[in-house]
Structures are given as C-alpha cells and as structure tokens.
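The complex appears here minus one protein chain, its other protein chains still in place.
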C-alpha cells in the first residue's frame, strides 16, 4: 500500500465525516453512566459508520470488517477526532480494544463469524469476565467452574470488576475446566450471552461514587462447545494476549488527544489560578513536575511501541513499562492537584462538578496502580521477564489447583450467592 | 537508690571533672584516623577516669567496673559532656557500647575477669569480627571455620566491614563450628587477640576516601576453650544481643547532643546562607522538611526506648524502627543538602573541608541504609516480628549449612588469601 | 495497629470510655450508606459532655478539669478515638472555644456560653477559612467598628456543622488588629449554605457574614488584641486535628494489616510478599513516628516550644496521613476501591485532616518565623 493510497483514503474519510457527523470542539468526556436511551442512540451512530464502511476498518472482511491495514484505521481515527463518533463508555475500549482483538487472535472461524459482524454493526458490546473475588492479582487462580457434559457446558461462579457489565450484550469469561492440573493449565474462555438464564449483575459503587464496575454471578449458565474461545484448558495463552492488549501494547481506539508537550499541564495551571496561587514558586514547581511527568510518559509510550515493533522483547512484557508508569505517575499527579488546591479541594458548593474534580481525581488516582494489574505485578513482569531476574519460589504453580485450594483452606467458589466477598 | 544519692553523685562527679579534665566548648568530631601517638594519649585519659572510679560505671565491680546503676552512668555522662573524655574513634562505641555489653550478657566469669578489667583500664579496645564477604545481610551465613581439637581451636576465614580493626587489641569473632546443622545452629563466638599469629588486617578505602573499615583475614589462628564467648554452637543468640545493642536498643555512651527541636536545621540554614538562597521558598521548604524529620526522629527514638522499657515487644525488634528511620532519613537529608547547595556542592578550593562537607555527606548518606542491617532487613524485622506478617518460604534455614553451600555453588571460605572478594 | 505507651490510668480510662461511647452512639457502619455525612445523633453532645470531652482545657473553677497534668494530652486521647471511629460533631471547635472563654472570656460568656459547651448542652463551630483555604487569622472575615457595635463581613468555608451549631467562633481582621468573636449563629446577616466535600464523614458548610452586627458581649478578650489568642487557637486545633488523623490512620492501618495477613494470592498470604510486607513496614514506621510527635506536641502545651512542636507535628502527620491512605489502598487493592469497604471513609477523613488548620506546606513555611529566622524578604 502506497502513501498515495493512504492520502486518498484520508481525503475520502474526511469528506464523509464532514458530510455526515456532527463536529465537536474539544474532546468530550467518556460517558460514565450509560442508560438505554443513550445506548440506542450510540448504536445508531455505530450502524451509520458501519454502513459507510468505516467500522472494523482493520478487521477481516470475512467477519464484517473492512479488511484494511491498521494504518488506515489510524488515519481514520485522526480525521475523526473532531467529530462525534459512537460513545459506548467503558465498553467501547473493552469491546473494540480488548475482547474482539483477543477473539480474532484465538477464536474459531465459526465463533468469529457468529459474533464479530454484530460488534461491527453496533449490536453487540462485550465485557471482560476475568477477575474474581479470590483471583485478583493472581488472575490464574480463577475458581469459576465450567463442567462439560457431551457438547454442553455448565458455568458457575462469580466475577468482579467487570466494568460496564450492566449494559453489555456478551461477556468473555474465563473458567476453570480442569482442577487436577496446575492453575495455569486448566483454564478455558467462553463467550457468554449476558441475558442467559443464571446470569445476575450487581453494580458496585466505587470510591468515587460512580458504579461502573460490576460483580457478575453465574449460576448454572448453560453453554455449548460453540461458545468456547480458543482451546479447552489452554485459556492462559488467550489471557496473556488479552493482558498485553489491555496493558497498552495493543492498538488503541481513537488517537490520543493533544500531545502534553503542547501546553504546560493546563488543568493544573487552571487550578492554581483558581486558588490564586499561580505565582507561588512551590506551586509552579509542582505544576512543572506534573508537566515533566506527562511529557516523559508520552515519550516513553512512543518508545515502548517502537521497541515492540522492533521486536526487542515480548510486547506484552514491554507494556508493563507503560502500565507501571501510569500506575505511579497518576496517583502522584492526583496528589499534586490536592497540594495545589489545598483546603479548597475539600469542600465545594453542592453539585459543582468542576470544583469537585480535584478531590475526585485524588480518590480515583490509585485505580491506575491497581486495576488491570497492580504496580507490584508490573514490577514482577519487568524484573523477571525483561531484566532476567530469577523468579521467587512459587508454592502454587506446580501443584494441582485443587490441592492449592485445599492447602489455603478456602473452598471452591461455585454457587456463591450475590453476597460474595470482594477481592484484591 | 534515692534521688538524693544521685544528686550527691552528680556533685562529686562535677567537681572531679572540673578539677581534672580539660573543658571543651562544642562537641568535637570523633577521631576518624587513629595513630599510635593519639591512641597512647587516649589510653592515658581512660586510665585517669579509671583511677578516679569513673570508668565502667554500670559494669560489675568483680570485673573492674564500679557496680553502680545505669542512672549513675547517665548522670556522669551528662556532667562529662563539656569535658575532654577519651576518644577511641569508632572503637569507643564498639568496645564500650557493643562488645563488652554483649560479653557481659553471655560470657563466662573467667572470660570476663580476663578481659573486662583491661577494657576499663584503657588497655584493650575491641572490634566486631562479624560480617564476611559472603555473609552481609545474611549474617548467619558466615563461613569462617573454627575447628576443635581437644581444648584447642583453629580459626580460618575472612571478615569484612570490621570498623577500626587496624587499631583494635581484641576482636569478637563469629565462626562456624558445625556445618551439618542449619545455619543458625552451628555458630560460636570467640575472643581473638588481634596480634595473634595468622591475623592479617587490610584497610578498605571507602566511597568517602576514608579507610575506617577493614578486612580481617584469619589464617589458622590458634585459640582455646577459654576464648569461647557463650556456648559452643549457640552463637546466634549472642549475635541477636549484639545486633539489638548495635541497632539502637541498648545503652548509649555519651548523652545526645542538643535536641534538634532547639534550632531549625542549623547546618542547612548555614548552607543556604552560604549560597545566598535563604529567601528561596523552595530552599526554605527543604530545610523545614529536614528539620521536621530531625525532630520526629528524635521523638521516635524516645518513644522506642520507652516502649522497650515498657516491655510491649522485643527491644531488639523495636530498635528496627530507629534503624530504618535513620536509614531512610539520612540519605534523604543528604540529598536535600545537595539540592540546596546546587552546583556549589560539586567543586571547592583544594583542601576546603567545610565546602566539601555537603558532597561528602551525600556520598556517605547511604551507609546508614546499609551498614549494621540494610533497610530491607529492617523492613523484614518490622513486618515479621512486630506486625506479625508471615515469613517468606526460606530455602536455607532448615537445611544443613554445608548443603546450602553445595546448592548455591560456592565453596567454603577457609584459607582465602587477602584477595577475597568484597561483599554485601 | 500501633503500640500503646504507659499513660496516666485516668487518661486510659478516658480514652476507653470515648471508644466505647463512639461505638455505641455513632458506629462507623452507620456512615456506609451516607454520601454527605450524618448529623450527630440526638443527645450525642450531651452524653459526650458527661464524659468530659469539652472540659479538659477549662479550669476546674469554671466547671472544667482535666484528668492528668497534661490537659491537651487528655483531649488528644479523646480525639484519637474520635478519628478511629469517624465521629461527627465540632469537637475541635468546642474545645477551642471552651479553652478561649476560660482564658479570656467575659464574665457573661463564662456564665452563659461556657457551661453550655462544657456540658455539651449547646455546640459551637468556627469560621476561619477563606474560600481559597487559607487559615490565617482575619483571612475569611473582617470587621468594622460602628459605635458600640462591630460589623462583620466575609465568607468562610469548611465550617463544621455550620447548620446545627449554636455559636460560631470568628477570628476577624481589621486594620487595627484581630478580634476574636463568639457569635450566635442565629444573628441576622449570618447565612449558612451546605457544601459537598471530600470528607463524607463530617458535614462542612459555608458561612457568609453580611453586615452582621454584634455587641461587645460577643468579643473574647480585648478588641484588636486577639492576634496572640488566635494563633494559640489555631495551634490547639491543629493538634486535635492531627490527633484525629492519627486515630483514623491507626484504624485504617490495622484493617489493612489484618487483610494482608489473611488474604491469599498465589497460594500464600499477600503479607508474606516483600512488596506488601515492606510497604506495611514503612507505613508502620511512619505511624509510630506520628504517635511520637503527636505526644511531644501535646506535652509541649503551655511551654514556649508549643508553636514549633505543633508545626512539626501537623506537617509530618499531614503528609504521613495522605501517604498512609494511599499505601493501605494499594494493599487492599480492588476491595479498597469500593464504596462499601470502610477504607475510603478513613482516607477521606485523614486527607481532610491533613489540610484542616494548616496543610503540611504551610506548617513548614511557618517554622522559619517560629525560629526567629524571619519572613521571606
């Protein structure tokens, strides 16, 4: 494909966008509480993209995509930046950025043919059903049980931190299919219709007051062999693809917003102005520290992407640098906001979202150092897979999982009701 | 003993001090390079204290001490603060603060009668012979070998970080006496004359340029049963006493200097003045941070001493709080000095000790986080012995030490010449 | 989890009673369902008054009395239990007002206001922070003299229980100096607005003074001469706020430590991993250091070094409180990120305490003049 082709593609995309989509000034915040009316409207927007041939741009045409290159997708995203494209809230990223790419890498042609075209057309949004109350950092320790009988499977257990489950159409669910082998070797992924009998969803209220996360209970959910994603008992390799995608090694949906080097931490400068502290040298230093971190993090991400492309190391492991950088810088930046605002961040007029923003950023700051792999897990990845430091003695990787459970005194999870304990 | 007794003691001590010792204005820095002439003079000062009955104040009179209480000792030290008392450099603390207290707790009456009176009289200075090239943080992993034959012992191996060994009279030396039991159970302490045949001392140059630390080689040093300190093969309990004393739980020699709350970090204020940055708000914040740390650390130490006296937990473990506080605050404070001085700390006129001080403090700062137990070891002590967190799986505590050595591929140390590798 | 040093037995009893009272009258569980903090339950302050919560800094001859030689250490012992149990109510303000009236109140104030506060029959709050969060005397409210009256104008935020308190303490500024007022909240021109905030365990409002006229009877001490008392009030409030934080820190750390001991991942308790163990060890060290400097500041009450010790303590504890909240959240992981786990309530409370009555940066800046090294040129 020549650059001229890409330029032509860009020009076509631009005229279609101008003719069909509503322009938006600055990036609008992602929807955080999605109701049915909003969702119907966003599905309509996705159908419109789909009809025009601008959905699933880099996905195979066999499955409803356009079969073009990722460079085409990037070009379209760049052009689309100023326009109102579909907003599926948190499920936008999990569906288009995580679940479908993972399925494309591991799913059977039948499975893909059955599901991907619906995603492209805006009829199917996907949630990850991965973590469990007793399997947080220890993701391979899932206890959701899938039992086979002929070509039927029965799945029982509970999943947690499933962002956006309450408005998802399908879930990509990890379950244990063998208990007599070490934990990484008895896992299988399933595609689960979220309206299947036996699926119950409970929204979890978060520290910030929002309820994007859900706990999902599976109680004897009936599936078939056709719903298996990848190979039975080989789910951990699928999981690794998913984690690498999630942690920043994979493709991104929309292009990034403006480069942080373009302006000096504008949010914090505005905050300093708001409390009349722009000329305070310590405030200026804090703002500059945040800016330095922002710019360096952007450059680090570019470097990691380039290193991944150059093949110097496993991209999934390299992504740990980006994830850990976010996980350390984000809380520090949130604390800087608090330091600048001072007591002004503690109290605001009722309903004033703008004045509440600093406090909310502080409360939310540490989610980056926990969700999707804690800082500690990322440090292990960097230390062991990139720096070649020896692993610690493990007490649970070479032992049948049933034995691990017996030793640690816990009981297998199936059948737990909606009062299950929360988890790391 | 009544307070009146103590007051009378104080009065007597004060008149003796005024009549016999030279007053000194401010606390003089400890001698760091001790030569024979200096040493002879200091020994004379100690003999003078001894003749007057002011040496070994709280040690038993059987062994040449005064048999008084530690309160008497504290009173004398308070009164003696303004006078020129003996200065044995680093061996002052190891002899009077660590080695003799440890021996008093574990040594046989014969051993004590043979050694302690010479210490009181200024004729014997002691060095710790504890760490080894292959036993740093893992102190129980010493490989110096002591072999018994009748009532004779032959000791071979090498010791490192033995501060002041080059002018010590005796060493308190830990050696392995049994190789077929786990590492903590085959250790024994010996009193070693530093002029014994087979003892070689090599001064190690440190990062700061000074050479206080030594490596000590023991090559077939002959000792007898009378030189054993404590029980054979039970040396680890002696070691724990010694570590607790060393890490701040035990008695201190002289009273502390002025309380840090009395002045705002005077060294850093002077430094800020020197580079004309006293009015820089960021410099003021850095100085204030150092001051806050100084005052809090002093209060923490008082609290830990009080907690130890109250018996709420093992004093040796509680001392880890003080050690870790020093090990984290000292490097941070050294960095603050560097930040205040800026480029002015990088370069100074030849021979200007005052201008070199900031750089030297920076270079030396991390010794506090390594020597006498690293920060990491202190965090383990706090986590496991005080907070009750589970220990990690250990690969070497339940296995004969000879087996550990075999597994890790190293060879036992005896007979290594003075080219031995340095160690953590 | 932290160690307890021996203390006078009366103070230990006082703390124990405070702890029991808190659990009985306003348990932490009650806060889990609320977004904006709950009012103190009926009779709360009256019962607290009976336990001596507002009496310690008031001389015995005025109806008060401490249980030990070190009255501020007694109040601190209560404040620690309040923080540990996320208690409601303007405890700090009531103690500060009670102490101030004992020190400088008029006969009338000592008769009408003081006993009501000491006994917990009525409550007081204070309005001292301006909209940008500055705590300096006179920053929020100014006053002018009009004949026999004083006219107050200004706007203050972070006024605890603004809507329910009977009196409000004001450190008002004027060109001729600072005057301390204790003003009935029912005075015309004084308007209260509820606010939302980070700390949902307490209720902070805003108070606007629009030409609020008060008489000489509202003045504590001499008009225009309140500067020294104002500084002392801020010091006492800072110590009690630091104590509240230390109580909250102790409880939050204890919960987290227990979680680390019992939560299993990779086949072993997470607290056996050095990453978790060492983070908790560092946090424990900071907490012990907080206990040490808090005690030192309380013991310095009434000595010339009080101001300096308070600044050191509030600076250190403020930073340590924010860090402790972050560290505990990191160990708790996802569960600590949920609303239903109590951690976030403690994190909100500790963080608010770090800023109330002077944040760490402001406290550090105050040390230079406190040591006679002058303001920035």
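Per-chain residue numbering starts at 1, and chain names A, B and C are given in the order in which the chains are listed.
To be clear about the criterion, contacts are C-beta pairs under 8 Å (C-beta built on N, C-alpha and C of every residue); 3 or more make two chains touch, one makes a residue touch a chain.
Not measured: the values here are computed from a predicted model.
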Given A:23, A:150, A:351 or A:390, the one touching the chain that is not displayed: A:390
Options B:46, B:131 or B:317, residue touching the unrepresented chain: B:131
Candidates B:8, B:40, B:226 or B:395 - the one touching the absent chain: B:395
Hidden partner chain, touching residue among B:23, B:150, B:209 or B:311: B:209
Listed residues A:169, A:267, A:285 or A:332, member touching the removed chain: A:285
For chain C, the residues touching the chain missing from this view: 273-275, 278
Hidden partner interface residues of chain A, rising order: 261, 263-264, 269, 278-279, 281, 284-285, 287-289, 291-293, 295-297, 299-300, 302-304, 306-307, 310, 312-313, 321, 324-325, 328, 376, 378-380, 382-384, 386-393
Hidden partner chain, residues of chain B it touches: 131, 134, 136-138, 141, 160-161, 204-207, 209, 213, 275-277, 282, 331, 335, 338-339, 341-352, 356, 359, 362-363, 366-367, 369-371, 374-376, 379, 394-396, 399, 404, 407-408, 410, 422-424
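Quick note on the criterion: only the chains that are shown with their structure count from here on.
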Chain closest to the middle [Cα centroid of all protein chains]: C
Chain A-chain C separation of Cα centroids, rounded to whole Å: 41
Centre distance in Å when chain B and chain C are each reduced to the mean of their C-alpha atoms: 43
Geometric centre distance via CA averages, chain B-chain A, whole Å: 53
Chain B, residues touching no fewer than two other chains: 281, 285, 392-393
Touching two or more other chains - residues of chain C: 268, 273, 276, 361
